[in-house]
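Left out: one protein chain. Kept in place: all the others.
So that you can tell them apart, the chains are marked A and B in the order they are listed, and the count of residues begins at 1 in each.
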Amino acid sequence: MGFGDLVFESVAAGFAFCIIALLILIAYELIAKSALSIDKFGWIFLISTTWDPVHEIFGALPFIFGTVVSSILALIIAVPLSLGVAIFLSEMAPSSVRFPISSLVELLAAVPSVIYGLWGIFVMAPILRIHVQPTLAKTLGFLPLFQGPMHGVGMLAGGVILAVMILPTISSISREVLRAVPDVQREAALALGATRWEAVRISVLSYARSGIIGAVILGLGRALGETMAVTMVIGNRPEISASLFALAHTMAAVIANEFAEATYDLYLSALTEIGFLLLLVTCFVLTIGRLLVWRIVRVPKGVTL
Amino acid sequence: MADKIGIENLNAWFRTNHVLTEINMSIPERNVTAVIGPSGCGKSTLIRCLNRMHELVPEARVSGRVLIDGVDIYGRDVDPVQVRRRVGMVFQKPNPFPTMSIYDNVAAGLKLNGERKRSKIDEVVKKSLDMAALWDEVKDDLGKSGASLSGGQQQRLCIARALAVEPEVILMDEPCSALDPIATAKIESLIRTLRENYTIITVTHNMQQAARVSDFTGFLYLGKLIEFGETRQIFSNPRNELTERYLSGRFG
Partner (left out) sequence: MNKVDRDRSRRRLAVDRLMYFLCFLCVLIAVVPLLSVLYYVAASSLAIINFSFLTGLPRPPDEYGGIGNAMQGTFIVVATASLIGLPIGVFAGIYLAEYGNNRIGGSIRFVADILAGVPSIVVGLFAYSFIVLAMKRFSALAGGVALAAIMIPIVARTTEESVKLVPNTLREAALALGITKWRTALYVAVSTARSGILTGIMLSIARISGETAPLLFTAFGNRYWAVGIDQPVETLPVRIFNYAIAPYDRWHAEALGAAFLLIILMLAINLLVRFAVRGRYSPTR
């Protein structure tokens, strides 16, 4: 190997290792700055519901609750829709229509979070408050999920807007997974006299199942960390409630809202600790999602996770 | 007629797969030598050992000696990059660099090795395209993309590109298998012309082509050299029974 080769490969390798260094650096900084809060509150931090900056008592449970519930709600709404879109684009759409529709779906991912938030405040929340929530209260009001004052903004709004944002992620990864299924599988089913949908059901979906689960998990990873749109529509009240109409808060949202205003070290440290928890959870979820998807396919260019 | 290349006890492996076994062969200078044999017999591997391309595959191994003009190219102090400049290669599927023009494709070897003088490059490009019998067809449009030519023209472009670095030996790995009969005929006649100045070794699975084009032929079977000799003799009077069975189509 010549000298030029050695230099080039070393330089390129150096840049590549920056990536690993970056992750380690991020984790390190977060742990270091959370130390104060970890020392003071310990494990109670994770299960305490008191978030009181005035009296210097911090507990993260309301935010963990809000993050988890809004993300699950987003998945419930987005997964069936995303799969429908992916199956339509991959298996059913005539080729002339495929490019424009898939462009539209990918454009969904291109809109910045803050603009979804803007739309959420001024368009979606009023629609929820005036039409959707009263309807839900009237028909399903016996469930504690749909009781209580209706503000428009709140947990439901958070879940819906997250659903809008993770839909393109789940659908484009699912589409890649479906594409990776070899045509011979489909042809085998069709040759048996199956209808188009039956061929998809028998040959494609079962083959692609773990990849699709991976796509869903990656969508979950995105939902967990989504900040701006959520903080603009979720109400930013650190409370735990059984109702989807209630105002709520998430880990990402509280950091976005309060970090710039935090005036003393313990406050900053508590927020940083929440950030660190968020980092751990998303890394964990993304690792699982990646492992499931990687077995089947590579992630398409430009898909934001 | 001197021997340009001497192959002594050449063995090659892909991981544990013993692909070439104890090959001993002498390739005469300025002649066309064809290497024939059924699929998987190691023909491509053999010529890739002659320009040290085989070892680029991970977990590939070579043992033995390959002497070009008496010097072992696998010797300890030998730079494989230098070997590849003396031994050019043309591949099965024409592969001009798609983002470069015809001119830049032919000049690629020169430029990437540091040649700067525009006049020298112009001269070499014209000479190489001429030798590859492509100059007349493209001389008015050297700026066109290399990929815009027909398959046969692309292959001649690749030959011009290989000639531009002024090798002494040209290896051809089934150069016509991706081309139509007319383009094939052009390349075959080009090979006959090039033989005046270059030592050419061509791998082909097409026996008739070997008979048409080459002066010497080597028959490879399952990694072993079964027979080597003048093409005329091999095809009309093979000494080995296996050769005779292959040539008469009883297997392959």
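To be clear about the criterion, a contact is a pair of C-beta atoms (placed from the backbone, for glycine too) under 8 Å apart; a residue touches a chain by one contact, two chains touch by 3 or more.
What you see is a predicted model, and the numbers here were worked out from it, not measured in a lab.
Displayed chains that the missing chain touches over the full complex: A, B (touch as defined at the top). Contact with the chain not shown here comes from a single listed residue; of B:Met53, B:Ile68 or B:Leu190, that residue is B:Met53. When the missing chain is restored to the complex, the residue among A:Ile72, A:Leu108 or A:Ile202 that touches it is A:Leu108.
Against the chain not displayed here, subunit A makes contact via residues 1-2, 4-5, 7-9, 11-13, 15-20, 22-23, 25-26, 29-30, 32-33, 80-85, 87-92, 95, 98-99, 101, 103-108, 110-119, 121-123, 164, 167, 171, 178-179, 195-198, 218, 221-222, 224-228, 232, 252, 255-256, 259-260, 271-272, 275, 278-279, 282-283, 286-287, 290, 298-299, 301-302, 304-305. Residue positions on subunit B in contact with the hidden chain: 51, 53, 56, 58, 81-86, 88-89, 91, 93, 95, 97-99, 108-109, 112-113, 158, 161-162, 165, in rising order.
We take it that only the chains that are shown with their structure count from here on.
The distance from the centre of subunit A to the centre of subunit B, each centre being the mean of the chain's C-alpha atoms, comes to 55 Å.
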